[in-house]
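Note that one protein chain is taken out, while the other chains of the complex remain in position.
Residue numbering begins at 1 within each chain, and the chains themselves are lettered A, B and C in the order written.
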Amino acid sequence: MQFASDNTSGAAPEILAALAAANEGHAPSYGADPLTQRAAALVREVFEAPEAAVHLVATGTAANALSLAICCPPWATVYCHARAHVLEDECGAPEFFTAGARLVPVGGDNGRMTPAALRAALESAQPNGVHGMARGAVSLSNVTESGTVYSVADLAALTAEARRFGLPVHMDGARLANALVATGASAADMTWRAGIDVLSLGGTKNGCLGVEAVVIFDPARSWEFELRRKRAGHLVSKHRFLGAQMAAWLEDGLWLRLAARANRAARRLAAGLSGRDGVTLASPAEANMVFVRWPEGTNDRLHAAGAHFYPWELDGHGEGARLVAGWNTRDDEVDRFLSLFG
Amino acid sequence: MQFASDNTSGAAPEILAALAAANEGHAPSYGADPLTQRAAALVREVFEAPEAAVHLVATGTAANALSLAICCPPWATVYCHARAHVLEDECGAPEFFTAGARLVPVGGDNGRMTPAALRAALESAQPNGVHGMARGAVSLSNVTESGTVYSVADLAALTAEARRFGLPVHMDGARLANALVATGASAADMTWRAGIDVLSLGGTKNGCLGVEAVVIFDPARSWEFELRRKRAGHLVSKHRFLGAQMAAWLEDGLWLRLAARANRAARRLAAGLSGRDGVTLASPAEANMVFVRWPEGTNDRLHAAGAHFYPWELDGHGEGARLVAGWNTRDDEVDRFLSLFG
Amino acid sequence: MQFASDNTSGAAPEILAALAAANEGHAPSYGADPLTQRAAALVREVFEAPEAAVHLVATGTAANALSLAICCPPWATVYCHARAHVLEDECGAPEFFTAGARLVPVGGDNGRMTPAALRAALESAQPNGVHGMARGAVSLSNVTESGTVYSVADLAALTAEARRFGLPVHMDGARLANALVATGASAADMTWRAGIDVLSLGGTKNGCLGVEAVVIFDPARSWEFELRRKRAGHLVSKHRFLGAQMAAWLEDGLWLRLAARANRAARRLAAGLSGRDGVTLASPAEANMVFVRWPEGTNDRLHAAGAHFYPWELDGHGEGARLVAGWNTRDDEVDRFLSLFG
Partner (left out) sequence: MQFASDNTSGAAPEILAALAAANEGHAPSYGADPLTQRAAALVREVFEAPEAAVHLVATGTAANALSLAICCPPWATVYCHARAHVLEDECGAPEFFTAGARLVPVGGDNGRMTPAALRAALESAQPNGVHGMARGAVSLSNVTESGTVYSVADLAALTAEARRFGLPVHMDGARLANALVATGASAADMTWRAGIDVLSLGGTKNGCLGVEAVVIFDPARSWEFELRRKRAGHLVSKHRFLGAQMAAWLEDGLWLRLAARANRAARRLAAGLSGRDGVTLASPAEANMVFVRWPEGTNDRLHAAGAHFYPWELDGHGEGARLVAGWNTRDDEVDRFLSLFG
């Protein structure tokens, strides 16, 4: 009963097989190998973005922080949700990579920033000549950190607010595949067509060992990205092993199939928990994460029964927990967990 | 005939097998998994350093730059050889991670800094109160960027100079295994017993897919390292895949066996080239790299014949080239290359 | 009718005279001159802090940002009021000087952080291992940006919260003299005895041309401050001109007399405005600033009549304005302004 995180899972067999296949013989290093080229081509194809620059890195924090660094100068602000990963879980990586830009938390229920809240934050940030920081960029996470999903329309409304101030928009897509599956939107519709400029596309949480693609839809900043990546120690030398993962993940829709499994398992979990005594969902379980509130003592009881998951601090009564389903969560695992509720 | 770099090789079969084995089931993320623990224990055992802090990252540049960042403040200087990787090949990563420390090149033939040159550099850097930068750290590469090796005595003499000024010493050990095999020194003798404080221990170039261990012999700075690593996006989430590589690499001396193969192949290359008309070694081939000077036109001729290697800028007459042997270089490959010299 | 800011005033005659006197002959540069020594001695005497390190800079932003840089590492947070100068008016200088620390706004009416709000912010910031940023420091402004004053007891209650987490406390004392006069507290009571570790003591707004003293009550971090100051271009070469200002300002209580004049003028303003139709104070006018709310159109009307002041965005009905009295504000100027209310 493994619901701790989507990064406690291993890699999907297809990914591991691709890695083994990639190991044959010699290959140019630093991204000049055919597998990396293939991965980039697949990203461009899947996103219907033939001009996009695509660069691979090994971690989501690197993808996010490097992306933000090419979006705004050190003296500018980045608007993100108050629960965003870039704000809460990266130990200040955005500040480090941007050389001191400032993250500004924006509110909104269930992990989703609202256009009104974003507009209010942007308007209240009167730059005040050189005295205040300048407005820099907007960063949106889809799936959000609360397990909800922005629709394409949601995103368009938010990016429109950013455009009013001329700001670029970054998307933290550590779980973008799950958002695509949840909404049925195309990759292009959910990103550049909705006004996203730079995307962190996460493979790690969804069946890879460790690979993320940064997709820069307007490639003018691509070279700066490459310099920043190298300078940050994120240019992997045996780069074919990143390329192999990303190529295999995108090939024939594997990424979406893996995400669909995770989403379905989370739905099964959420459905099975609904209506149980004293159990409520803290936010709608729209992708592969379920945030629940249940009676005091439940966390301990479930842990003792062998369930792995993180307690979660939630406002209000009772205890909270986060349950994450992965590409490899099995129905019987979910059912065994649900059976603990008698 | 693959002599371009030790990062154009894939991974050794033992490493790939370990990766596949590590993929089973779930594992705690961010380094709390048993394989990472096992890797750290093996590093401590192999280095006879039971107190050392051991942290894994995916690239050598990250290992070096993070190591330097815990060795010196932003207003200090780092003394390294004029050909050092940290100076020439990392796009300013040390400056980025240290927030602006300054690298000071120190001379010495064949890629080896001499104690006299280091002393002169240290003495001439009169810090001059707050006006000049302070002396910060010394960084030594073993194997050097010229393919030569510092003996334990060489290192002790250099670290003694650093000690005179109270400076910590970092070793870029991207090819440390090759240096150990070349000298027969123990890992402990070549590092902390010779005065090294922080080591970047490279697995990537020697049979791994991508893993480096930073070994901090005095663990007091370990927590700062962890914060800096996370902040730089270098804390890998599915960490077991780093742990698995490093553990398998160190287990039963695999790392030294792989390095021995590379060194032997390089020796075969060097020996075979010696005495050929117009061919001279630009520096002694003491580990797995051979720097040669040969007549104009040779590079083109060899490339046309299917040999992969980089031309190298060398002072003096003729053309230069760098030939790198890997853990998987075969004798027949070397011999075929040598046969091109008729 | 000059109420725009305390930095639109010139220097007090005593300060200008001291500057002229200091101009005689040669003097050692970079702070080794007798006037700088005299200034430092006076600061130590006035603050009853014989061990304190005292360093002069020319601007308040430099004083604040350098102070914060010696209080917390790049991966830590600084808790300050949501209206703090360090947050709103320094274009990210704290982020620049700390290499990326994060400012966390803390609430509280009338510009004053409450102990409960500070405690809540500190407790909610679960550092979460390496994932979240660490708690770094607390920064308090006295006088606040809303013209109110922390009492010694207020400060002690706040610094006690900081101590519970082992955090150092910085005070932005750009208007400390006004706060001392307002409360009658001694300099020592309002700073180190109340738990302040590092103080930016502002002379510029209160009768000087441009000088601030950074007072480090535990001098262990003094040398780091000096290096950071130089590295930031804030070590003035003809340092006697900073020393002369600060010495003359502190000599014989001039600083407090100048502040008393400004406070008295602000009180006269506030008292004269009270009870006027539709005019209310937006926050208590406890020092030399008066924040008022008045009927729409008033700002324009007063500006047209020759009054200088800044409109101020305030929540609620009507228009807002900030009126600042300086060391040189005259009663007749205040009365002329009040007469505009008929």
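In this section, contacts are C-beta pairs under 8 Å (C-beta built on N, C-alpha and C of every residue); 3 or more make two chains touch, one makes a residue touch a chain.
Small disclaimer: the values here were computed from a predicted structure and weren't measured.
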Inset, instruction - Mind giving the shown chains that are in contact with the missing chain? - result: A, B, C
Legend entry - Which of C:Ala65, C:Leu176 or C:Ala259 contacts the chain that the document leaves out: C:Ala65
Inset, instruction - Kindly state which of the options A:Met1, A:Leu16, A:Ala134 or A:Val169 is in contact with the chain not pictured. - result: A:Ala134
Inset, instruction - Among B:Gly92, B:Pro219, B:Gly272 or B:Pro295, choose the residue that contacts the chain missing from this document, as touch is defined above. - result: B:Gly92
Legend entry - Residue among C:Gly10, C:Pro34, C:Gly253 or C:Gly278 that touches the chain left out of view: C:Gly10
Inset, instruction - Go through chain A and note every residue touching the omitted chain. - result: 30, 73-75, 99, 129-131, 134, 224, 226-231, 235
Legend entry - Residues of chain C in contact with the chain not shown: 2, 4-5, 7-11, 16, 19-20, 22-30, 57-66, 90-93, 96-97, 204-205, 209-210, 227, 230-238, 240-241, 308
Legend entry - Touch residues of chain B, complete complex, unshown partner: 74-75, 88-92, 95-96, 99-103, 126, 128, 130-133, 313
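As a working rule, only the chains that are shown with their structure count from here on.
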Inset, instruction - Using only the C-alpha atoms, find the rotation that maps chain A onto chain B and quote its angle between 0 and 180 degrees, to the nearest 5. - result: 180
Inset, instruction - Give a one-word verdict, same or different, on whether chain B and chain C use largely identical residue numbers at their interface, taking over half shared as same. - result: same
Legend entry - Distance between the centres, which are taken as Cα means, of chain C and chain A, whole angstrom: 42
Inset, instruction - Could you tell me the distance, in whole angstrom, between the mean C-alpha positions of chain A and chain B? - result: 34
Legend entry - Centroid distance [mean C-alpha coordinates] between chain C and chain B, Å: 51
Legend entry - Per-residue overlap in chain B, given as positions that touch at least 2 other chains: 227, 230-231, 235
